[in-house]
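Every protein chain of the complex appears in place save one, which is left out.
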Amino acid sequence: MSHRGYAVETLNLAVAAFLLLNLLAGLGRVHRGPGAADRMLAALLFGTTTVAVLLLLAEAMALPALRDVALLLVLLAAILAVAFTRIPRRPDGAGR
Amino acid sequence: MTLAELLSTGLLGLGAAFFLTGTVGLLRFPSTFARLHALTKADNLGLGCVALGLALQADSGWVAAKLALVWGLALVAATASAHLLARCILRERGGTRRTPP
Amino acid sequence: MGLAFDLLLAGGLLGLALQVVASRGLFRSVVLFIALGLLMALAWARLAAPDLALAEAAIGAGLTGALLLSAYRALQPAEEAADPGPAALPRWGALAAAVLSGALVAALGWAALGLEAPAASAGREALARLGESGVKSPLTGVLLGFRAIDTLAEVVVLLVAFLGARVVAEPLQRAGPGPSAPGSGEPVLTAPLLRLVVPMGVIVAGYLLWSGGHQPGGAFQAGAVLAALGVLLRLTGRLQPAAATSPAERLALVGGIVLFSAIGLAGAGTASAVLAYPEAWAYPLILAIETGLAVAIALPLTLLFSGSAGLRWRER
Amino acid sequence: MAELGALSLPLAFFLPLLTALAAFLLGARQAPWLAGIGALATVAAVADAVRRVAAHGPQAYHLGGWAPPLGVELYADGLAALMLAMTAAVALAVTAYAGAYLHGQGQAAERFWPLWLVQWAALNGTFLSADLFNLYVMLELVTLTAVPLVAMAGDRASLGAAMRYLLLALIASLAYLLGVALLYGGTGTLHLREVGELAGAGGPTAVAAALVTAGLLLKAAIFPLHAWLAPAHSSAPAPASAALSALVAQAGVYLVLRLWLWAFPALLSPVVGWGLGGLGAASVLYGSLQALRQSRLKPVIAYSTVAQLGYPLLLLPLAAVPAAASQAWQGAAYFIVAHGLAKAGAFLAAGNVYYSLGHDRLAGLRGLAPELSASVLALGLAWVSLMGLPPTAGFLAKWQLLSGALAGGQWPWAVVVVLGGLLAAGYGFRVLATAHAAAPPGGPVGRPARRLPWRMAATPLLLALAVYLLGVSAVPALRLLGQGAPEALG
Partner (left out) sequence: MTQAGLYTLAASALAGIGVYGLLARRHLLRRILAVNLLGNAVFLLLVAFARRQPGYVDPVPHAMVLTGIVVAVSATAFALALARRYYAETGLDHLPEDEG
């Protein structure tokens, strides 16, 4: 039983590591852009991936509170997108 | 290995594959819109598979429900975010001035 | 496998941090910094600190990102000025900076790795005497029991940051995220999104507040969630900036601190000392304090983002 | 119930804090009298704490009843009590002065009162806390109240000064916290004296001490980390300048002494002592030379702060020399008190000049003495102490430092003390001679001077008089200082 538990835990961690690698690869898009929307998009991808990783870690590390963290992240995920699209530039263009 | 474990393993693998697809799309697709579509769909499918796979491992219905909730909320957030970003890109192209930087 | 994950995460953290510092475009740095927050949350998770992961998620996902984006837009001239990279520094300057920070890394790493974990520590004593604090979560026990004064002072820090931001505030029409006129061009999905996210968020905040006594969660995480909701409402124009702080807002800003101080000072009479709780009442008192603190954390954060003295509901 | 005895220790933190909250809640109109009541209550608490320390020795208060390392301890020995008392005197003056200075400026007053009162609470917390992490929170509180006060004028210069001050202060806090993290990692405690017992003199402790010290030296504007101070302190409104120079910057110096004498005594080798003392000496000389070059009154006083903050560090090289230690200890501690009172008086007097003339350019101060006799008198009296002439507290402090250095055979420090005094005389006379010079034809000032409210005229004078009182009668203060002093110094 404990042996199988260990196998499942390793599997979860391996998937989590793979997703993390995925996330880091996605950083390339933040670099290349070209537009700000592309960079923002990449950041949103990171959010979804992080949620998946947290769910996996919650199971692998037996820390159920991490599922709350994932819940919080998805709940607040839209805020960044809203912030990105709703914050205008300075009305007068530049400072002075 | 029990059937549930086998299924769970398969789902996790599938989820990982979806995430990989999303990342490849993000990096390789030529236009912002194509990237937007590829990414939101692939990632949320991936998250769904991972959540389902984990739900099979879970020992209580409470945990499974929470996983479902997370996925549902992620879908809503992704829909809204994609919509907002797409609008923003459209405005950026057609509008007089680029609103975002 | 765990160590492989940790190696990847640590490498990712450092790579991201380097890019935040070195990247050419400022917007890139801001986005990368937001992504770094996500990785920090993962690091807290790996280090068995779910409380901190919760805090990081609540703060990093919504608040810090929105604050930075808003400041980025405000600080950006109309014409995107060429952002001088690190190369703008004279070469000897960059070299000196690199040498200095390298020395810090070496000294710090050497010192930190050389430290033996002490056999007895404040943390061990806290775990051993957790029962006396009235709560079951070690972190809440430390924050509201053993080291309550830090928590009190921390909420005062938030209030002071708000007061300070008032001193340097810009005129209202230029404040914060700007006059995002609601209604007119609002994306169709915004209203349903709010109808879902806001009540959910309030429920989650309540859950975190209540669960703080026995599992990860607590006043700060709950307050951060509420603040993120405030930011969302402000961004979508449901909350409008106001030129003055209303009496109700003043009360909400200081109420938690006053309550905490009052209960704390009363401890000198009802319990053994200032900031001690009478034994039978410890849990309900801590819960009451946490509720006040959650508000005292959420409101200043929302106001700091809004850049205004107060907030009003939009008039229909 | 025995614990109740030292209740005045937490009250010294809570009373100004609650007053600040009430002032914010009720708005600018009620703030001045609220602040007055709160200030008097705080002074009463501080007086009680001082009386207890003088009568019964060091007082400790375990917040929440949790003894360290579990809980946070407030600890008042002679040094802390002296600092509390000096802070109370300066704070009382600042509160009285600000009431008149800000009269009629609704918005500025509304913003000043809560920030200033929280700052007072945080300063008292800084002097009392015996917990390294609690000190971090208190220091941040002090910083975040100080920076807005600097930025209050809202013009280019003050905003730039505030921005630089904020960034440096945040870095300083984090350097401090980094050191504290190492100390906790090595000892498992955050309590100041327990760290002193457990940390030892190994390499990691040295790295931690270096980080903590660098952070505090930055907060205390010790050379070469001084550049932020003068623009920041001269931009703030006068009552805030007084608080910043007399209290906030000095809290940094206080903590340097506190930590080196209580937490890292094992590391205080002659080399380290000479290094820190050398930085102090460099501050004295550099600050004084800069003060000579300024063309406005407030920057002169601000650079004099840079200079004066350096003197107490001269204790560190002398502390290890048995023949010098005791006198140097008294001199350094007394110096902080004397400087605080005199500098607050000087800044408030300069505020009067600014208030009635609308500027503080030295060239425009000719013939000022008859117009603002009380303020110029206060400025002169305070300067006598800053120079270190009898019968002031400044003289006494320098005398103790000087004779300590000579008794220990460490004459370079004596040279620094004398030279610093001479330079202070130089920049002091430059100001005072201008003020007493004959008025240029066409009136002393460009425009008629604005009348000073009596409270603003009286406060700097009272502060200056306090410096003389402490110069004439030093025994109670020095006896207080002996309570809980480290054995090598007592």
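Going in written order, the chains are labelled A, B, C and D, and every chain counts its residues from 1.
Methods note: contacts are C-beta pairs under 8 Å (C-beta built on N, C-alpha and C of every residue); 3 or more make two chains touch, one makes a residue touch a chain.
Given the structure is predicted, the values throughout are model-derived calculations rather than measurements.
K.L.:
Which of these, D:63, D:94, D:130 or D:178, touches the one chain of the complex that we don't see?
P.N.:
Looking across D:63, D:94, D:130 or D:178, the contact with the absent chain belongs to D:178.
K.L.:
Specify the residue from the set D:31, D:82 or D:144 that touches the hidden chain.
P.N.:
Going through D:31, D:82 or D:144 one by one, D:144 is the residue touching the chain not shown.
K.L.:
Which residues does chain C use to touch the chain missing from this display?
P.N.:
2-3, 6-7, 10, 13-14, 17-18, 20-21, 26, 29-30, 33, 36, 40, 43-44, 46-49, 51-52, 55-56, 59, 63-64, 67-68, 70-72, 74-75, 77, 83-84, 86, 88-89, 93-94, 96-98, 100-102, 104-105, 108-109, 112-113, 115, 117, 121-124, 126-127, 138-139, 141-143, 147, 150-151, 154-155, 157-158, 160-161, 164-165, 168-170, 174, 220, 297, 300-301, 304-305, 307
K.L.:
Where does chain D touch the missing chain, residue by residue?
P.N.:
133, 136-137, 140, 144, 147-148, 151, 154-156, 159-160, 162-164, 166-167, 170-171, 174, 177-178, 181-182, 184-185, 190, 227, 230, 290
We take it that only the chains that are shown with their structure count from here on.
K.L.:
What whole-Å value do you get for the distance between chain A and chain B if each is reduced to the mean of its CA atoms?
P.N.:
The computed centroid separation for chain A versus chain B comes out at 10 Å.
K.L.:
By the touch rule stated above, which residues of chain B touch at least two different other chains?
P.N.:
Answer for chain B, listing residues that touch two or more other chains: 73, 76, 80, 84, 87, 101.
K.L.:
Residue numbers in chain A touching 2 or more other chains?
P.N.:
Those would be 23, 36, 40, 42, 71, 75, 77-78, 80, 82, 84-85, 88-89.
K.L.:
Which of the chains touch, listed as pairs?
P.N.:
Pairs satisfying the touch definition: A-B, A-C, B-C, C-D.
K.L.:
Of all residues in chain C, which touch chain B in the complex?
P.N.:
27, 72-73, 76, 80, 187-190, 193, 196-197, 200
K.L.:
In the complex of these two chains, what residues of chain B are touching chain A?
P.N.:
1, 5, 8-9, 12-13, 15-16, 19-20, 22-23, 26-27, 32, 35-36, 39, 43-44, 46-47, 50-51, 54, 57-58, 63, 66-67, 69-70, 73-74, 76-78, 80-81, 84-85, 87-89, 92, 99-101
K.L.:
Quick one: in the complex, what on chain D touches chain C?
P.N.:
3-4, 7, 10, 14, 17-18, 21, 24-25, 61-66, 68-72, 111, 114-115, 118, 122, 125, 133-134, 137-138, 140-141, 144-145, 147-149, 151-152, 154, 159, 162, 178, 182, 184-190, 198, 202-204, 207-208, 210
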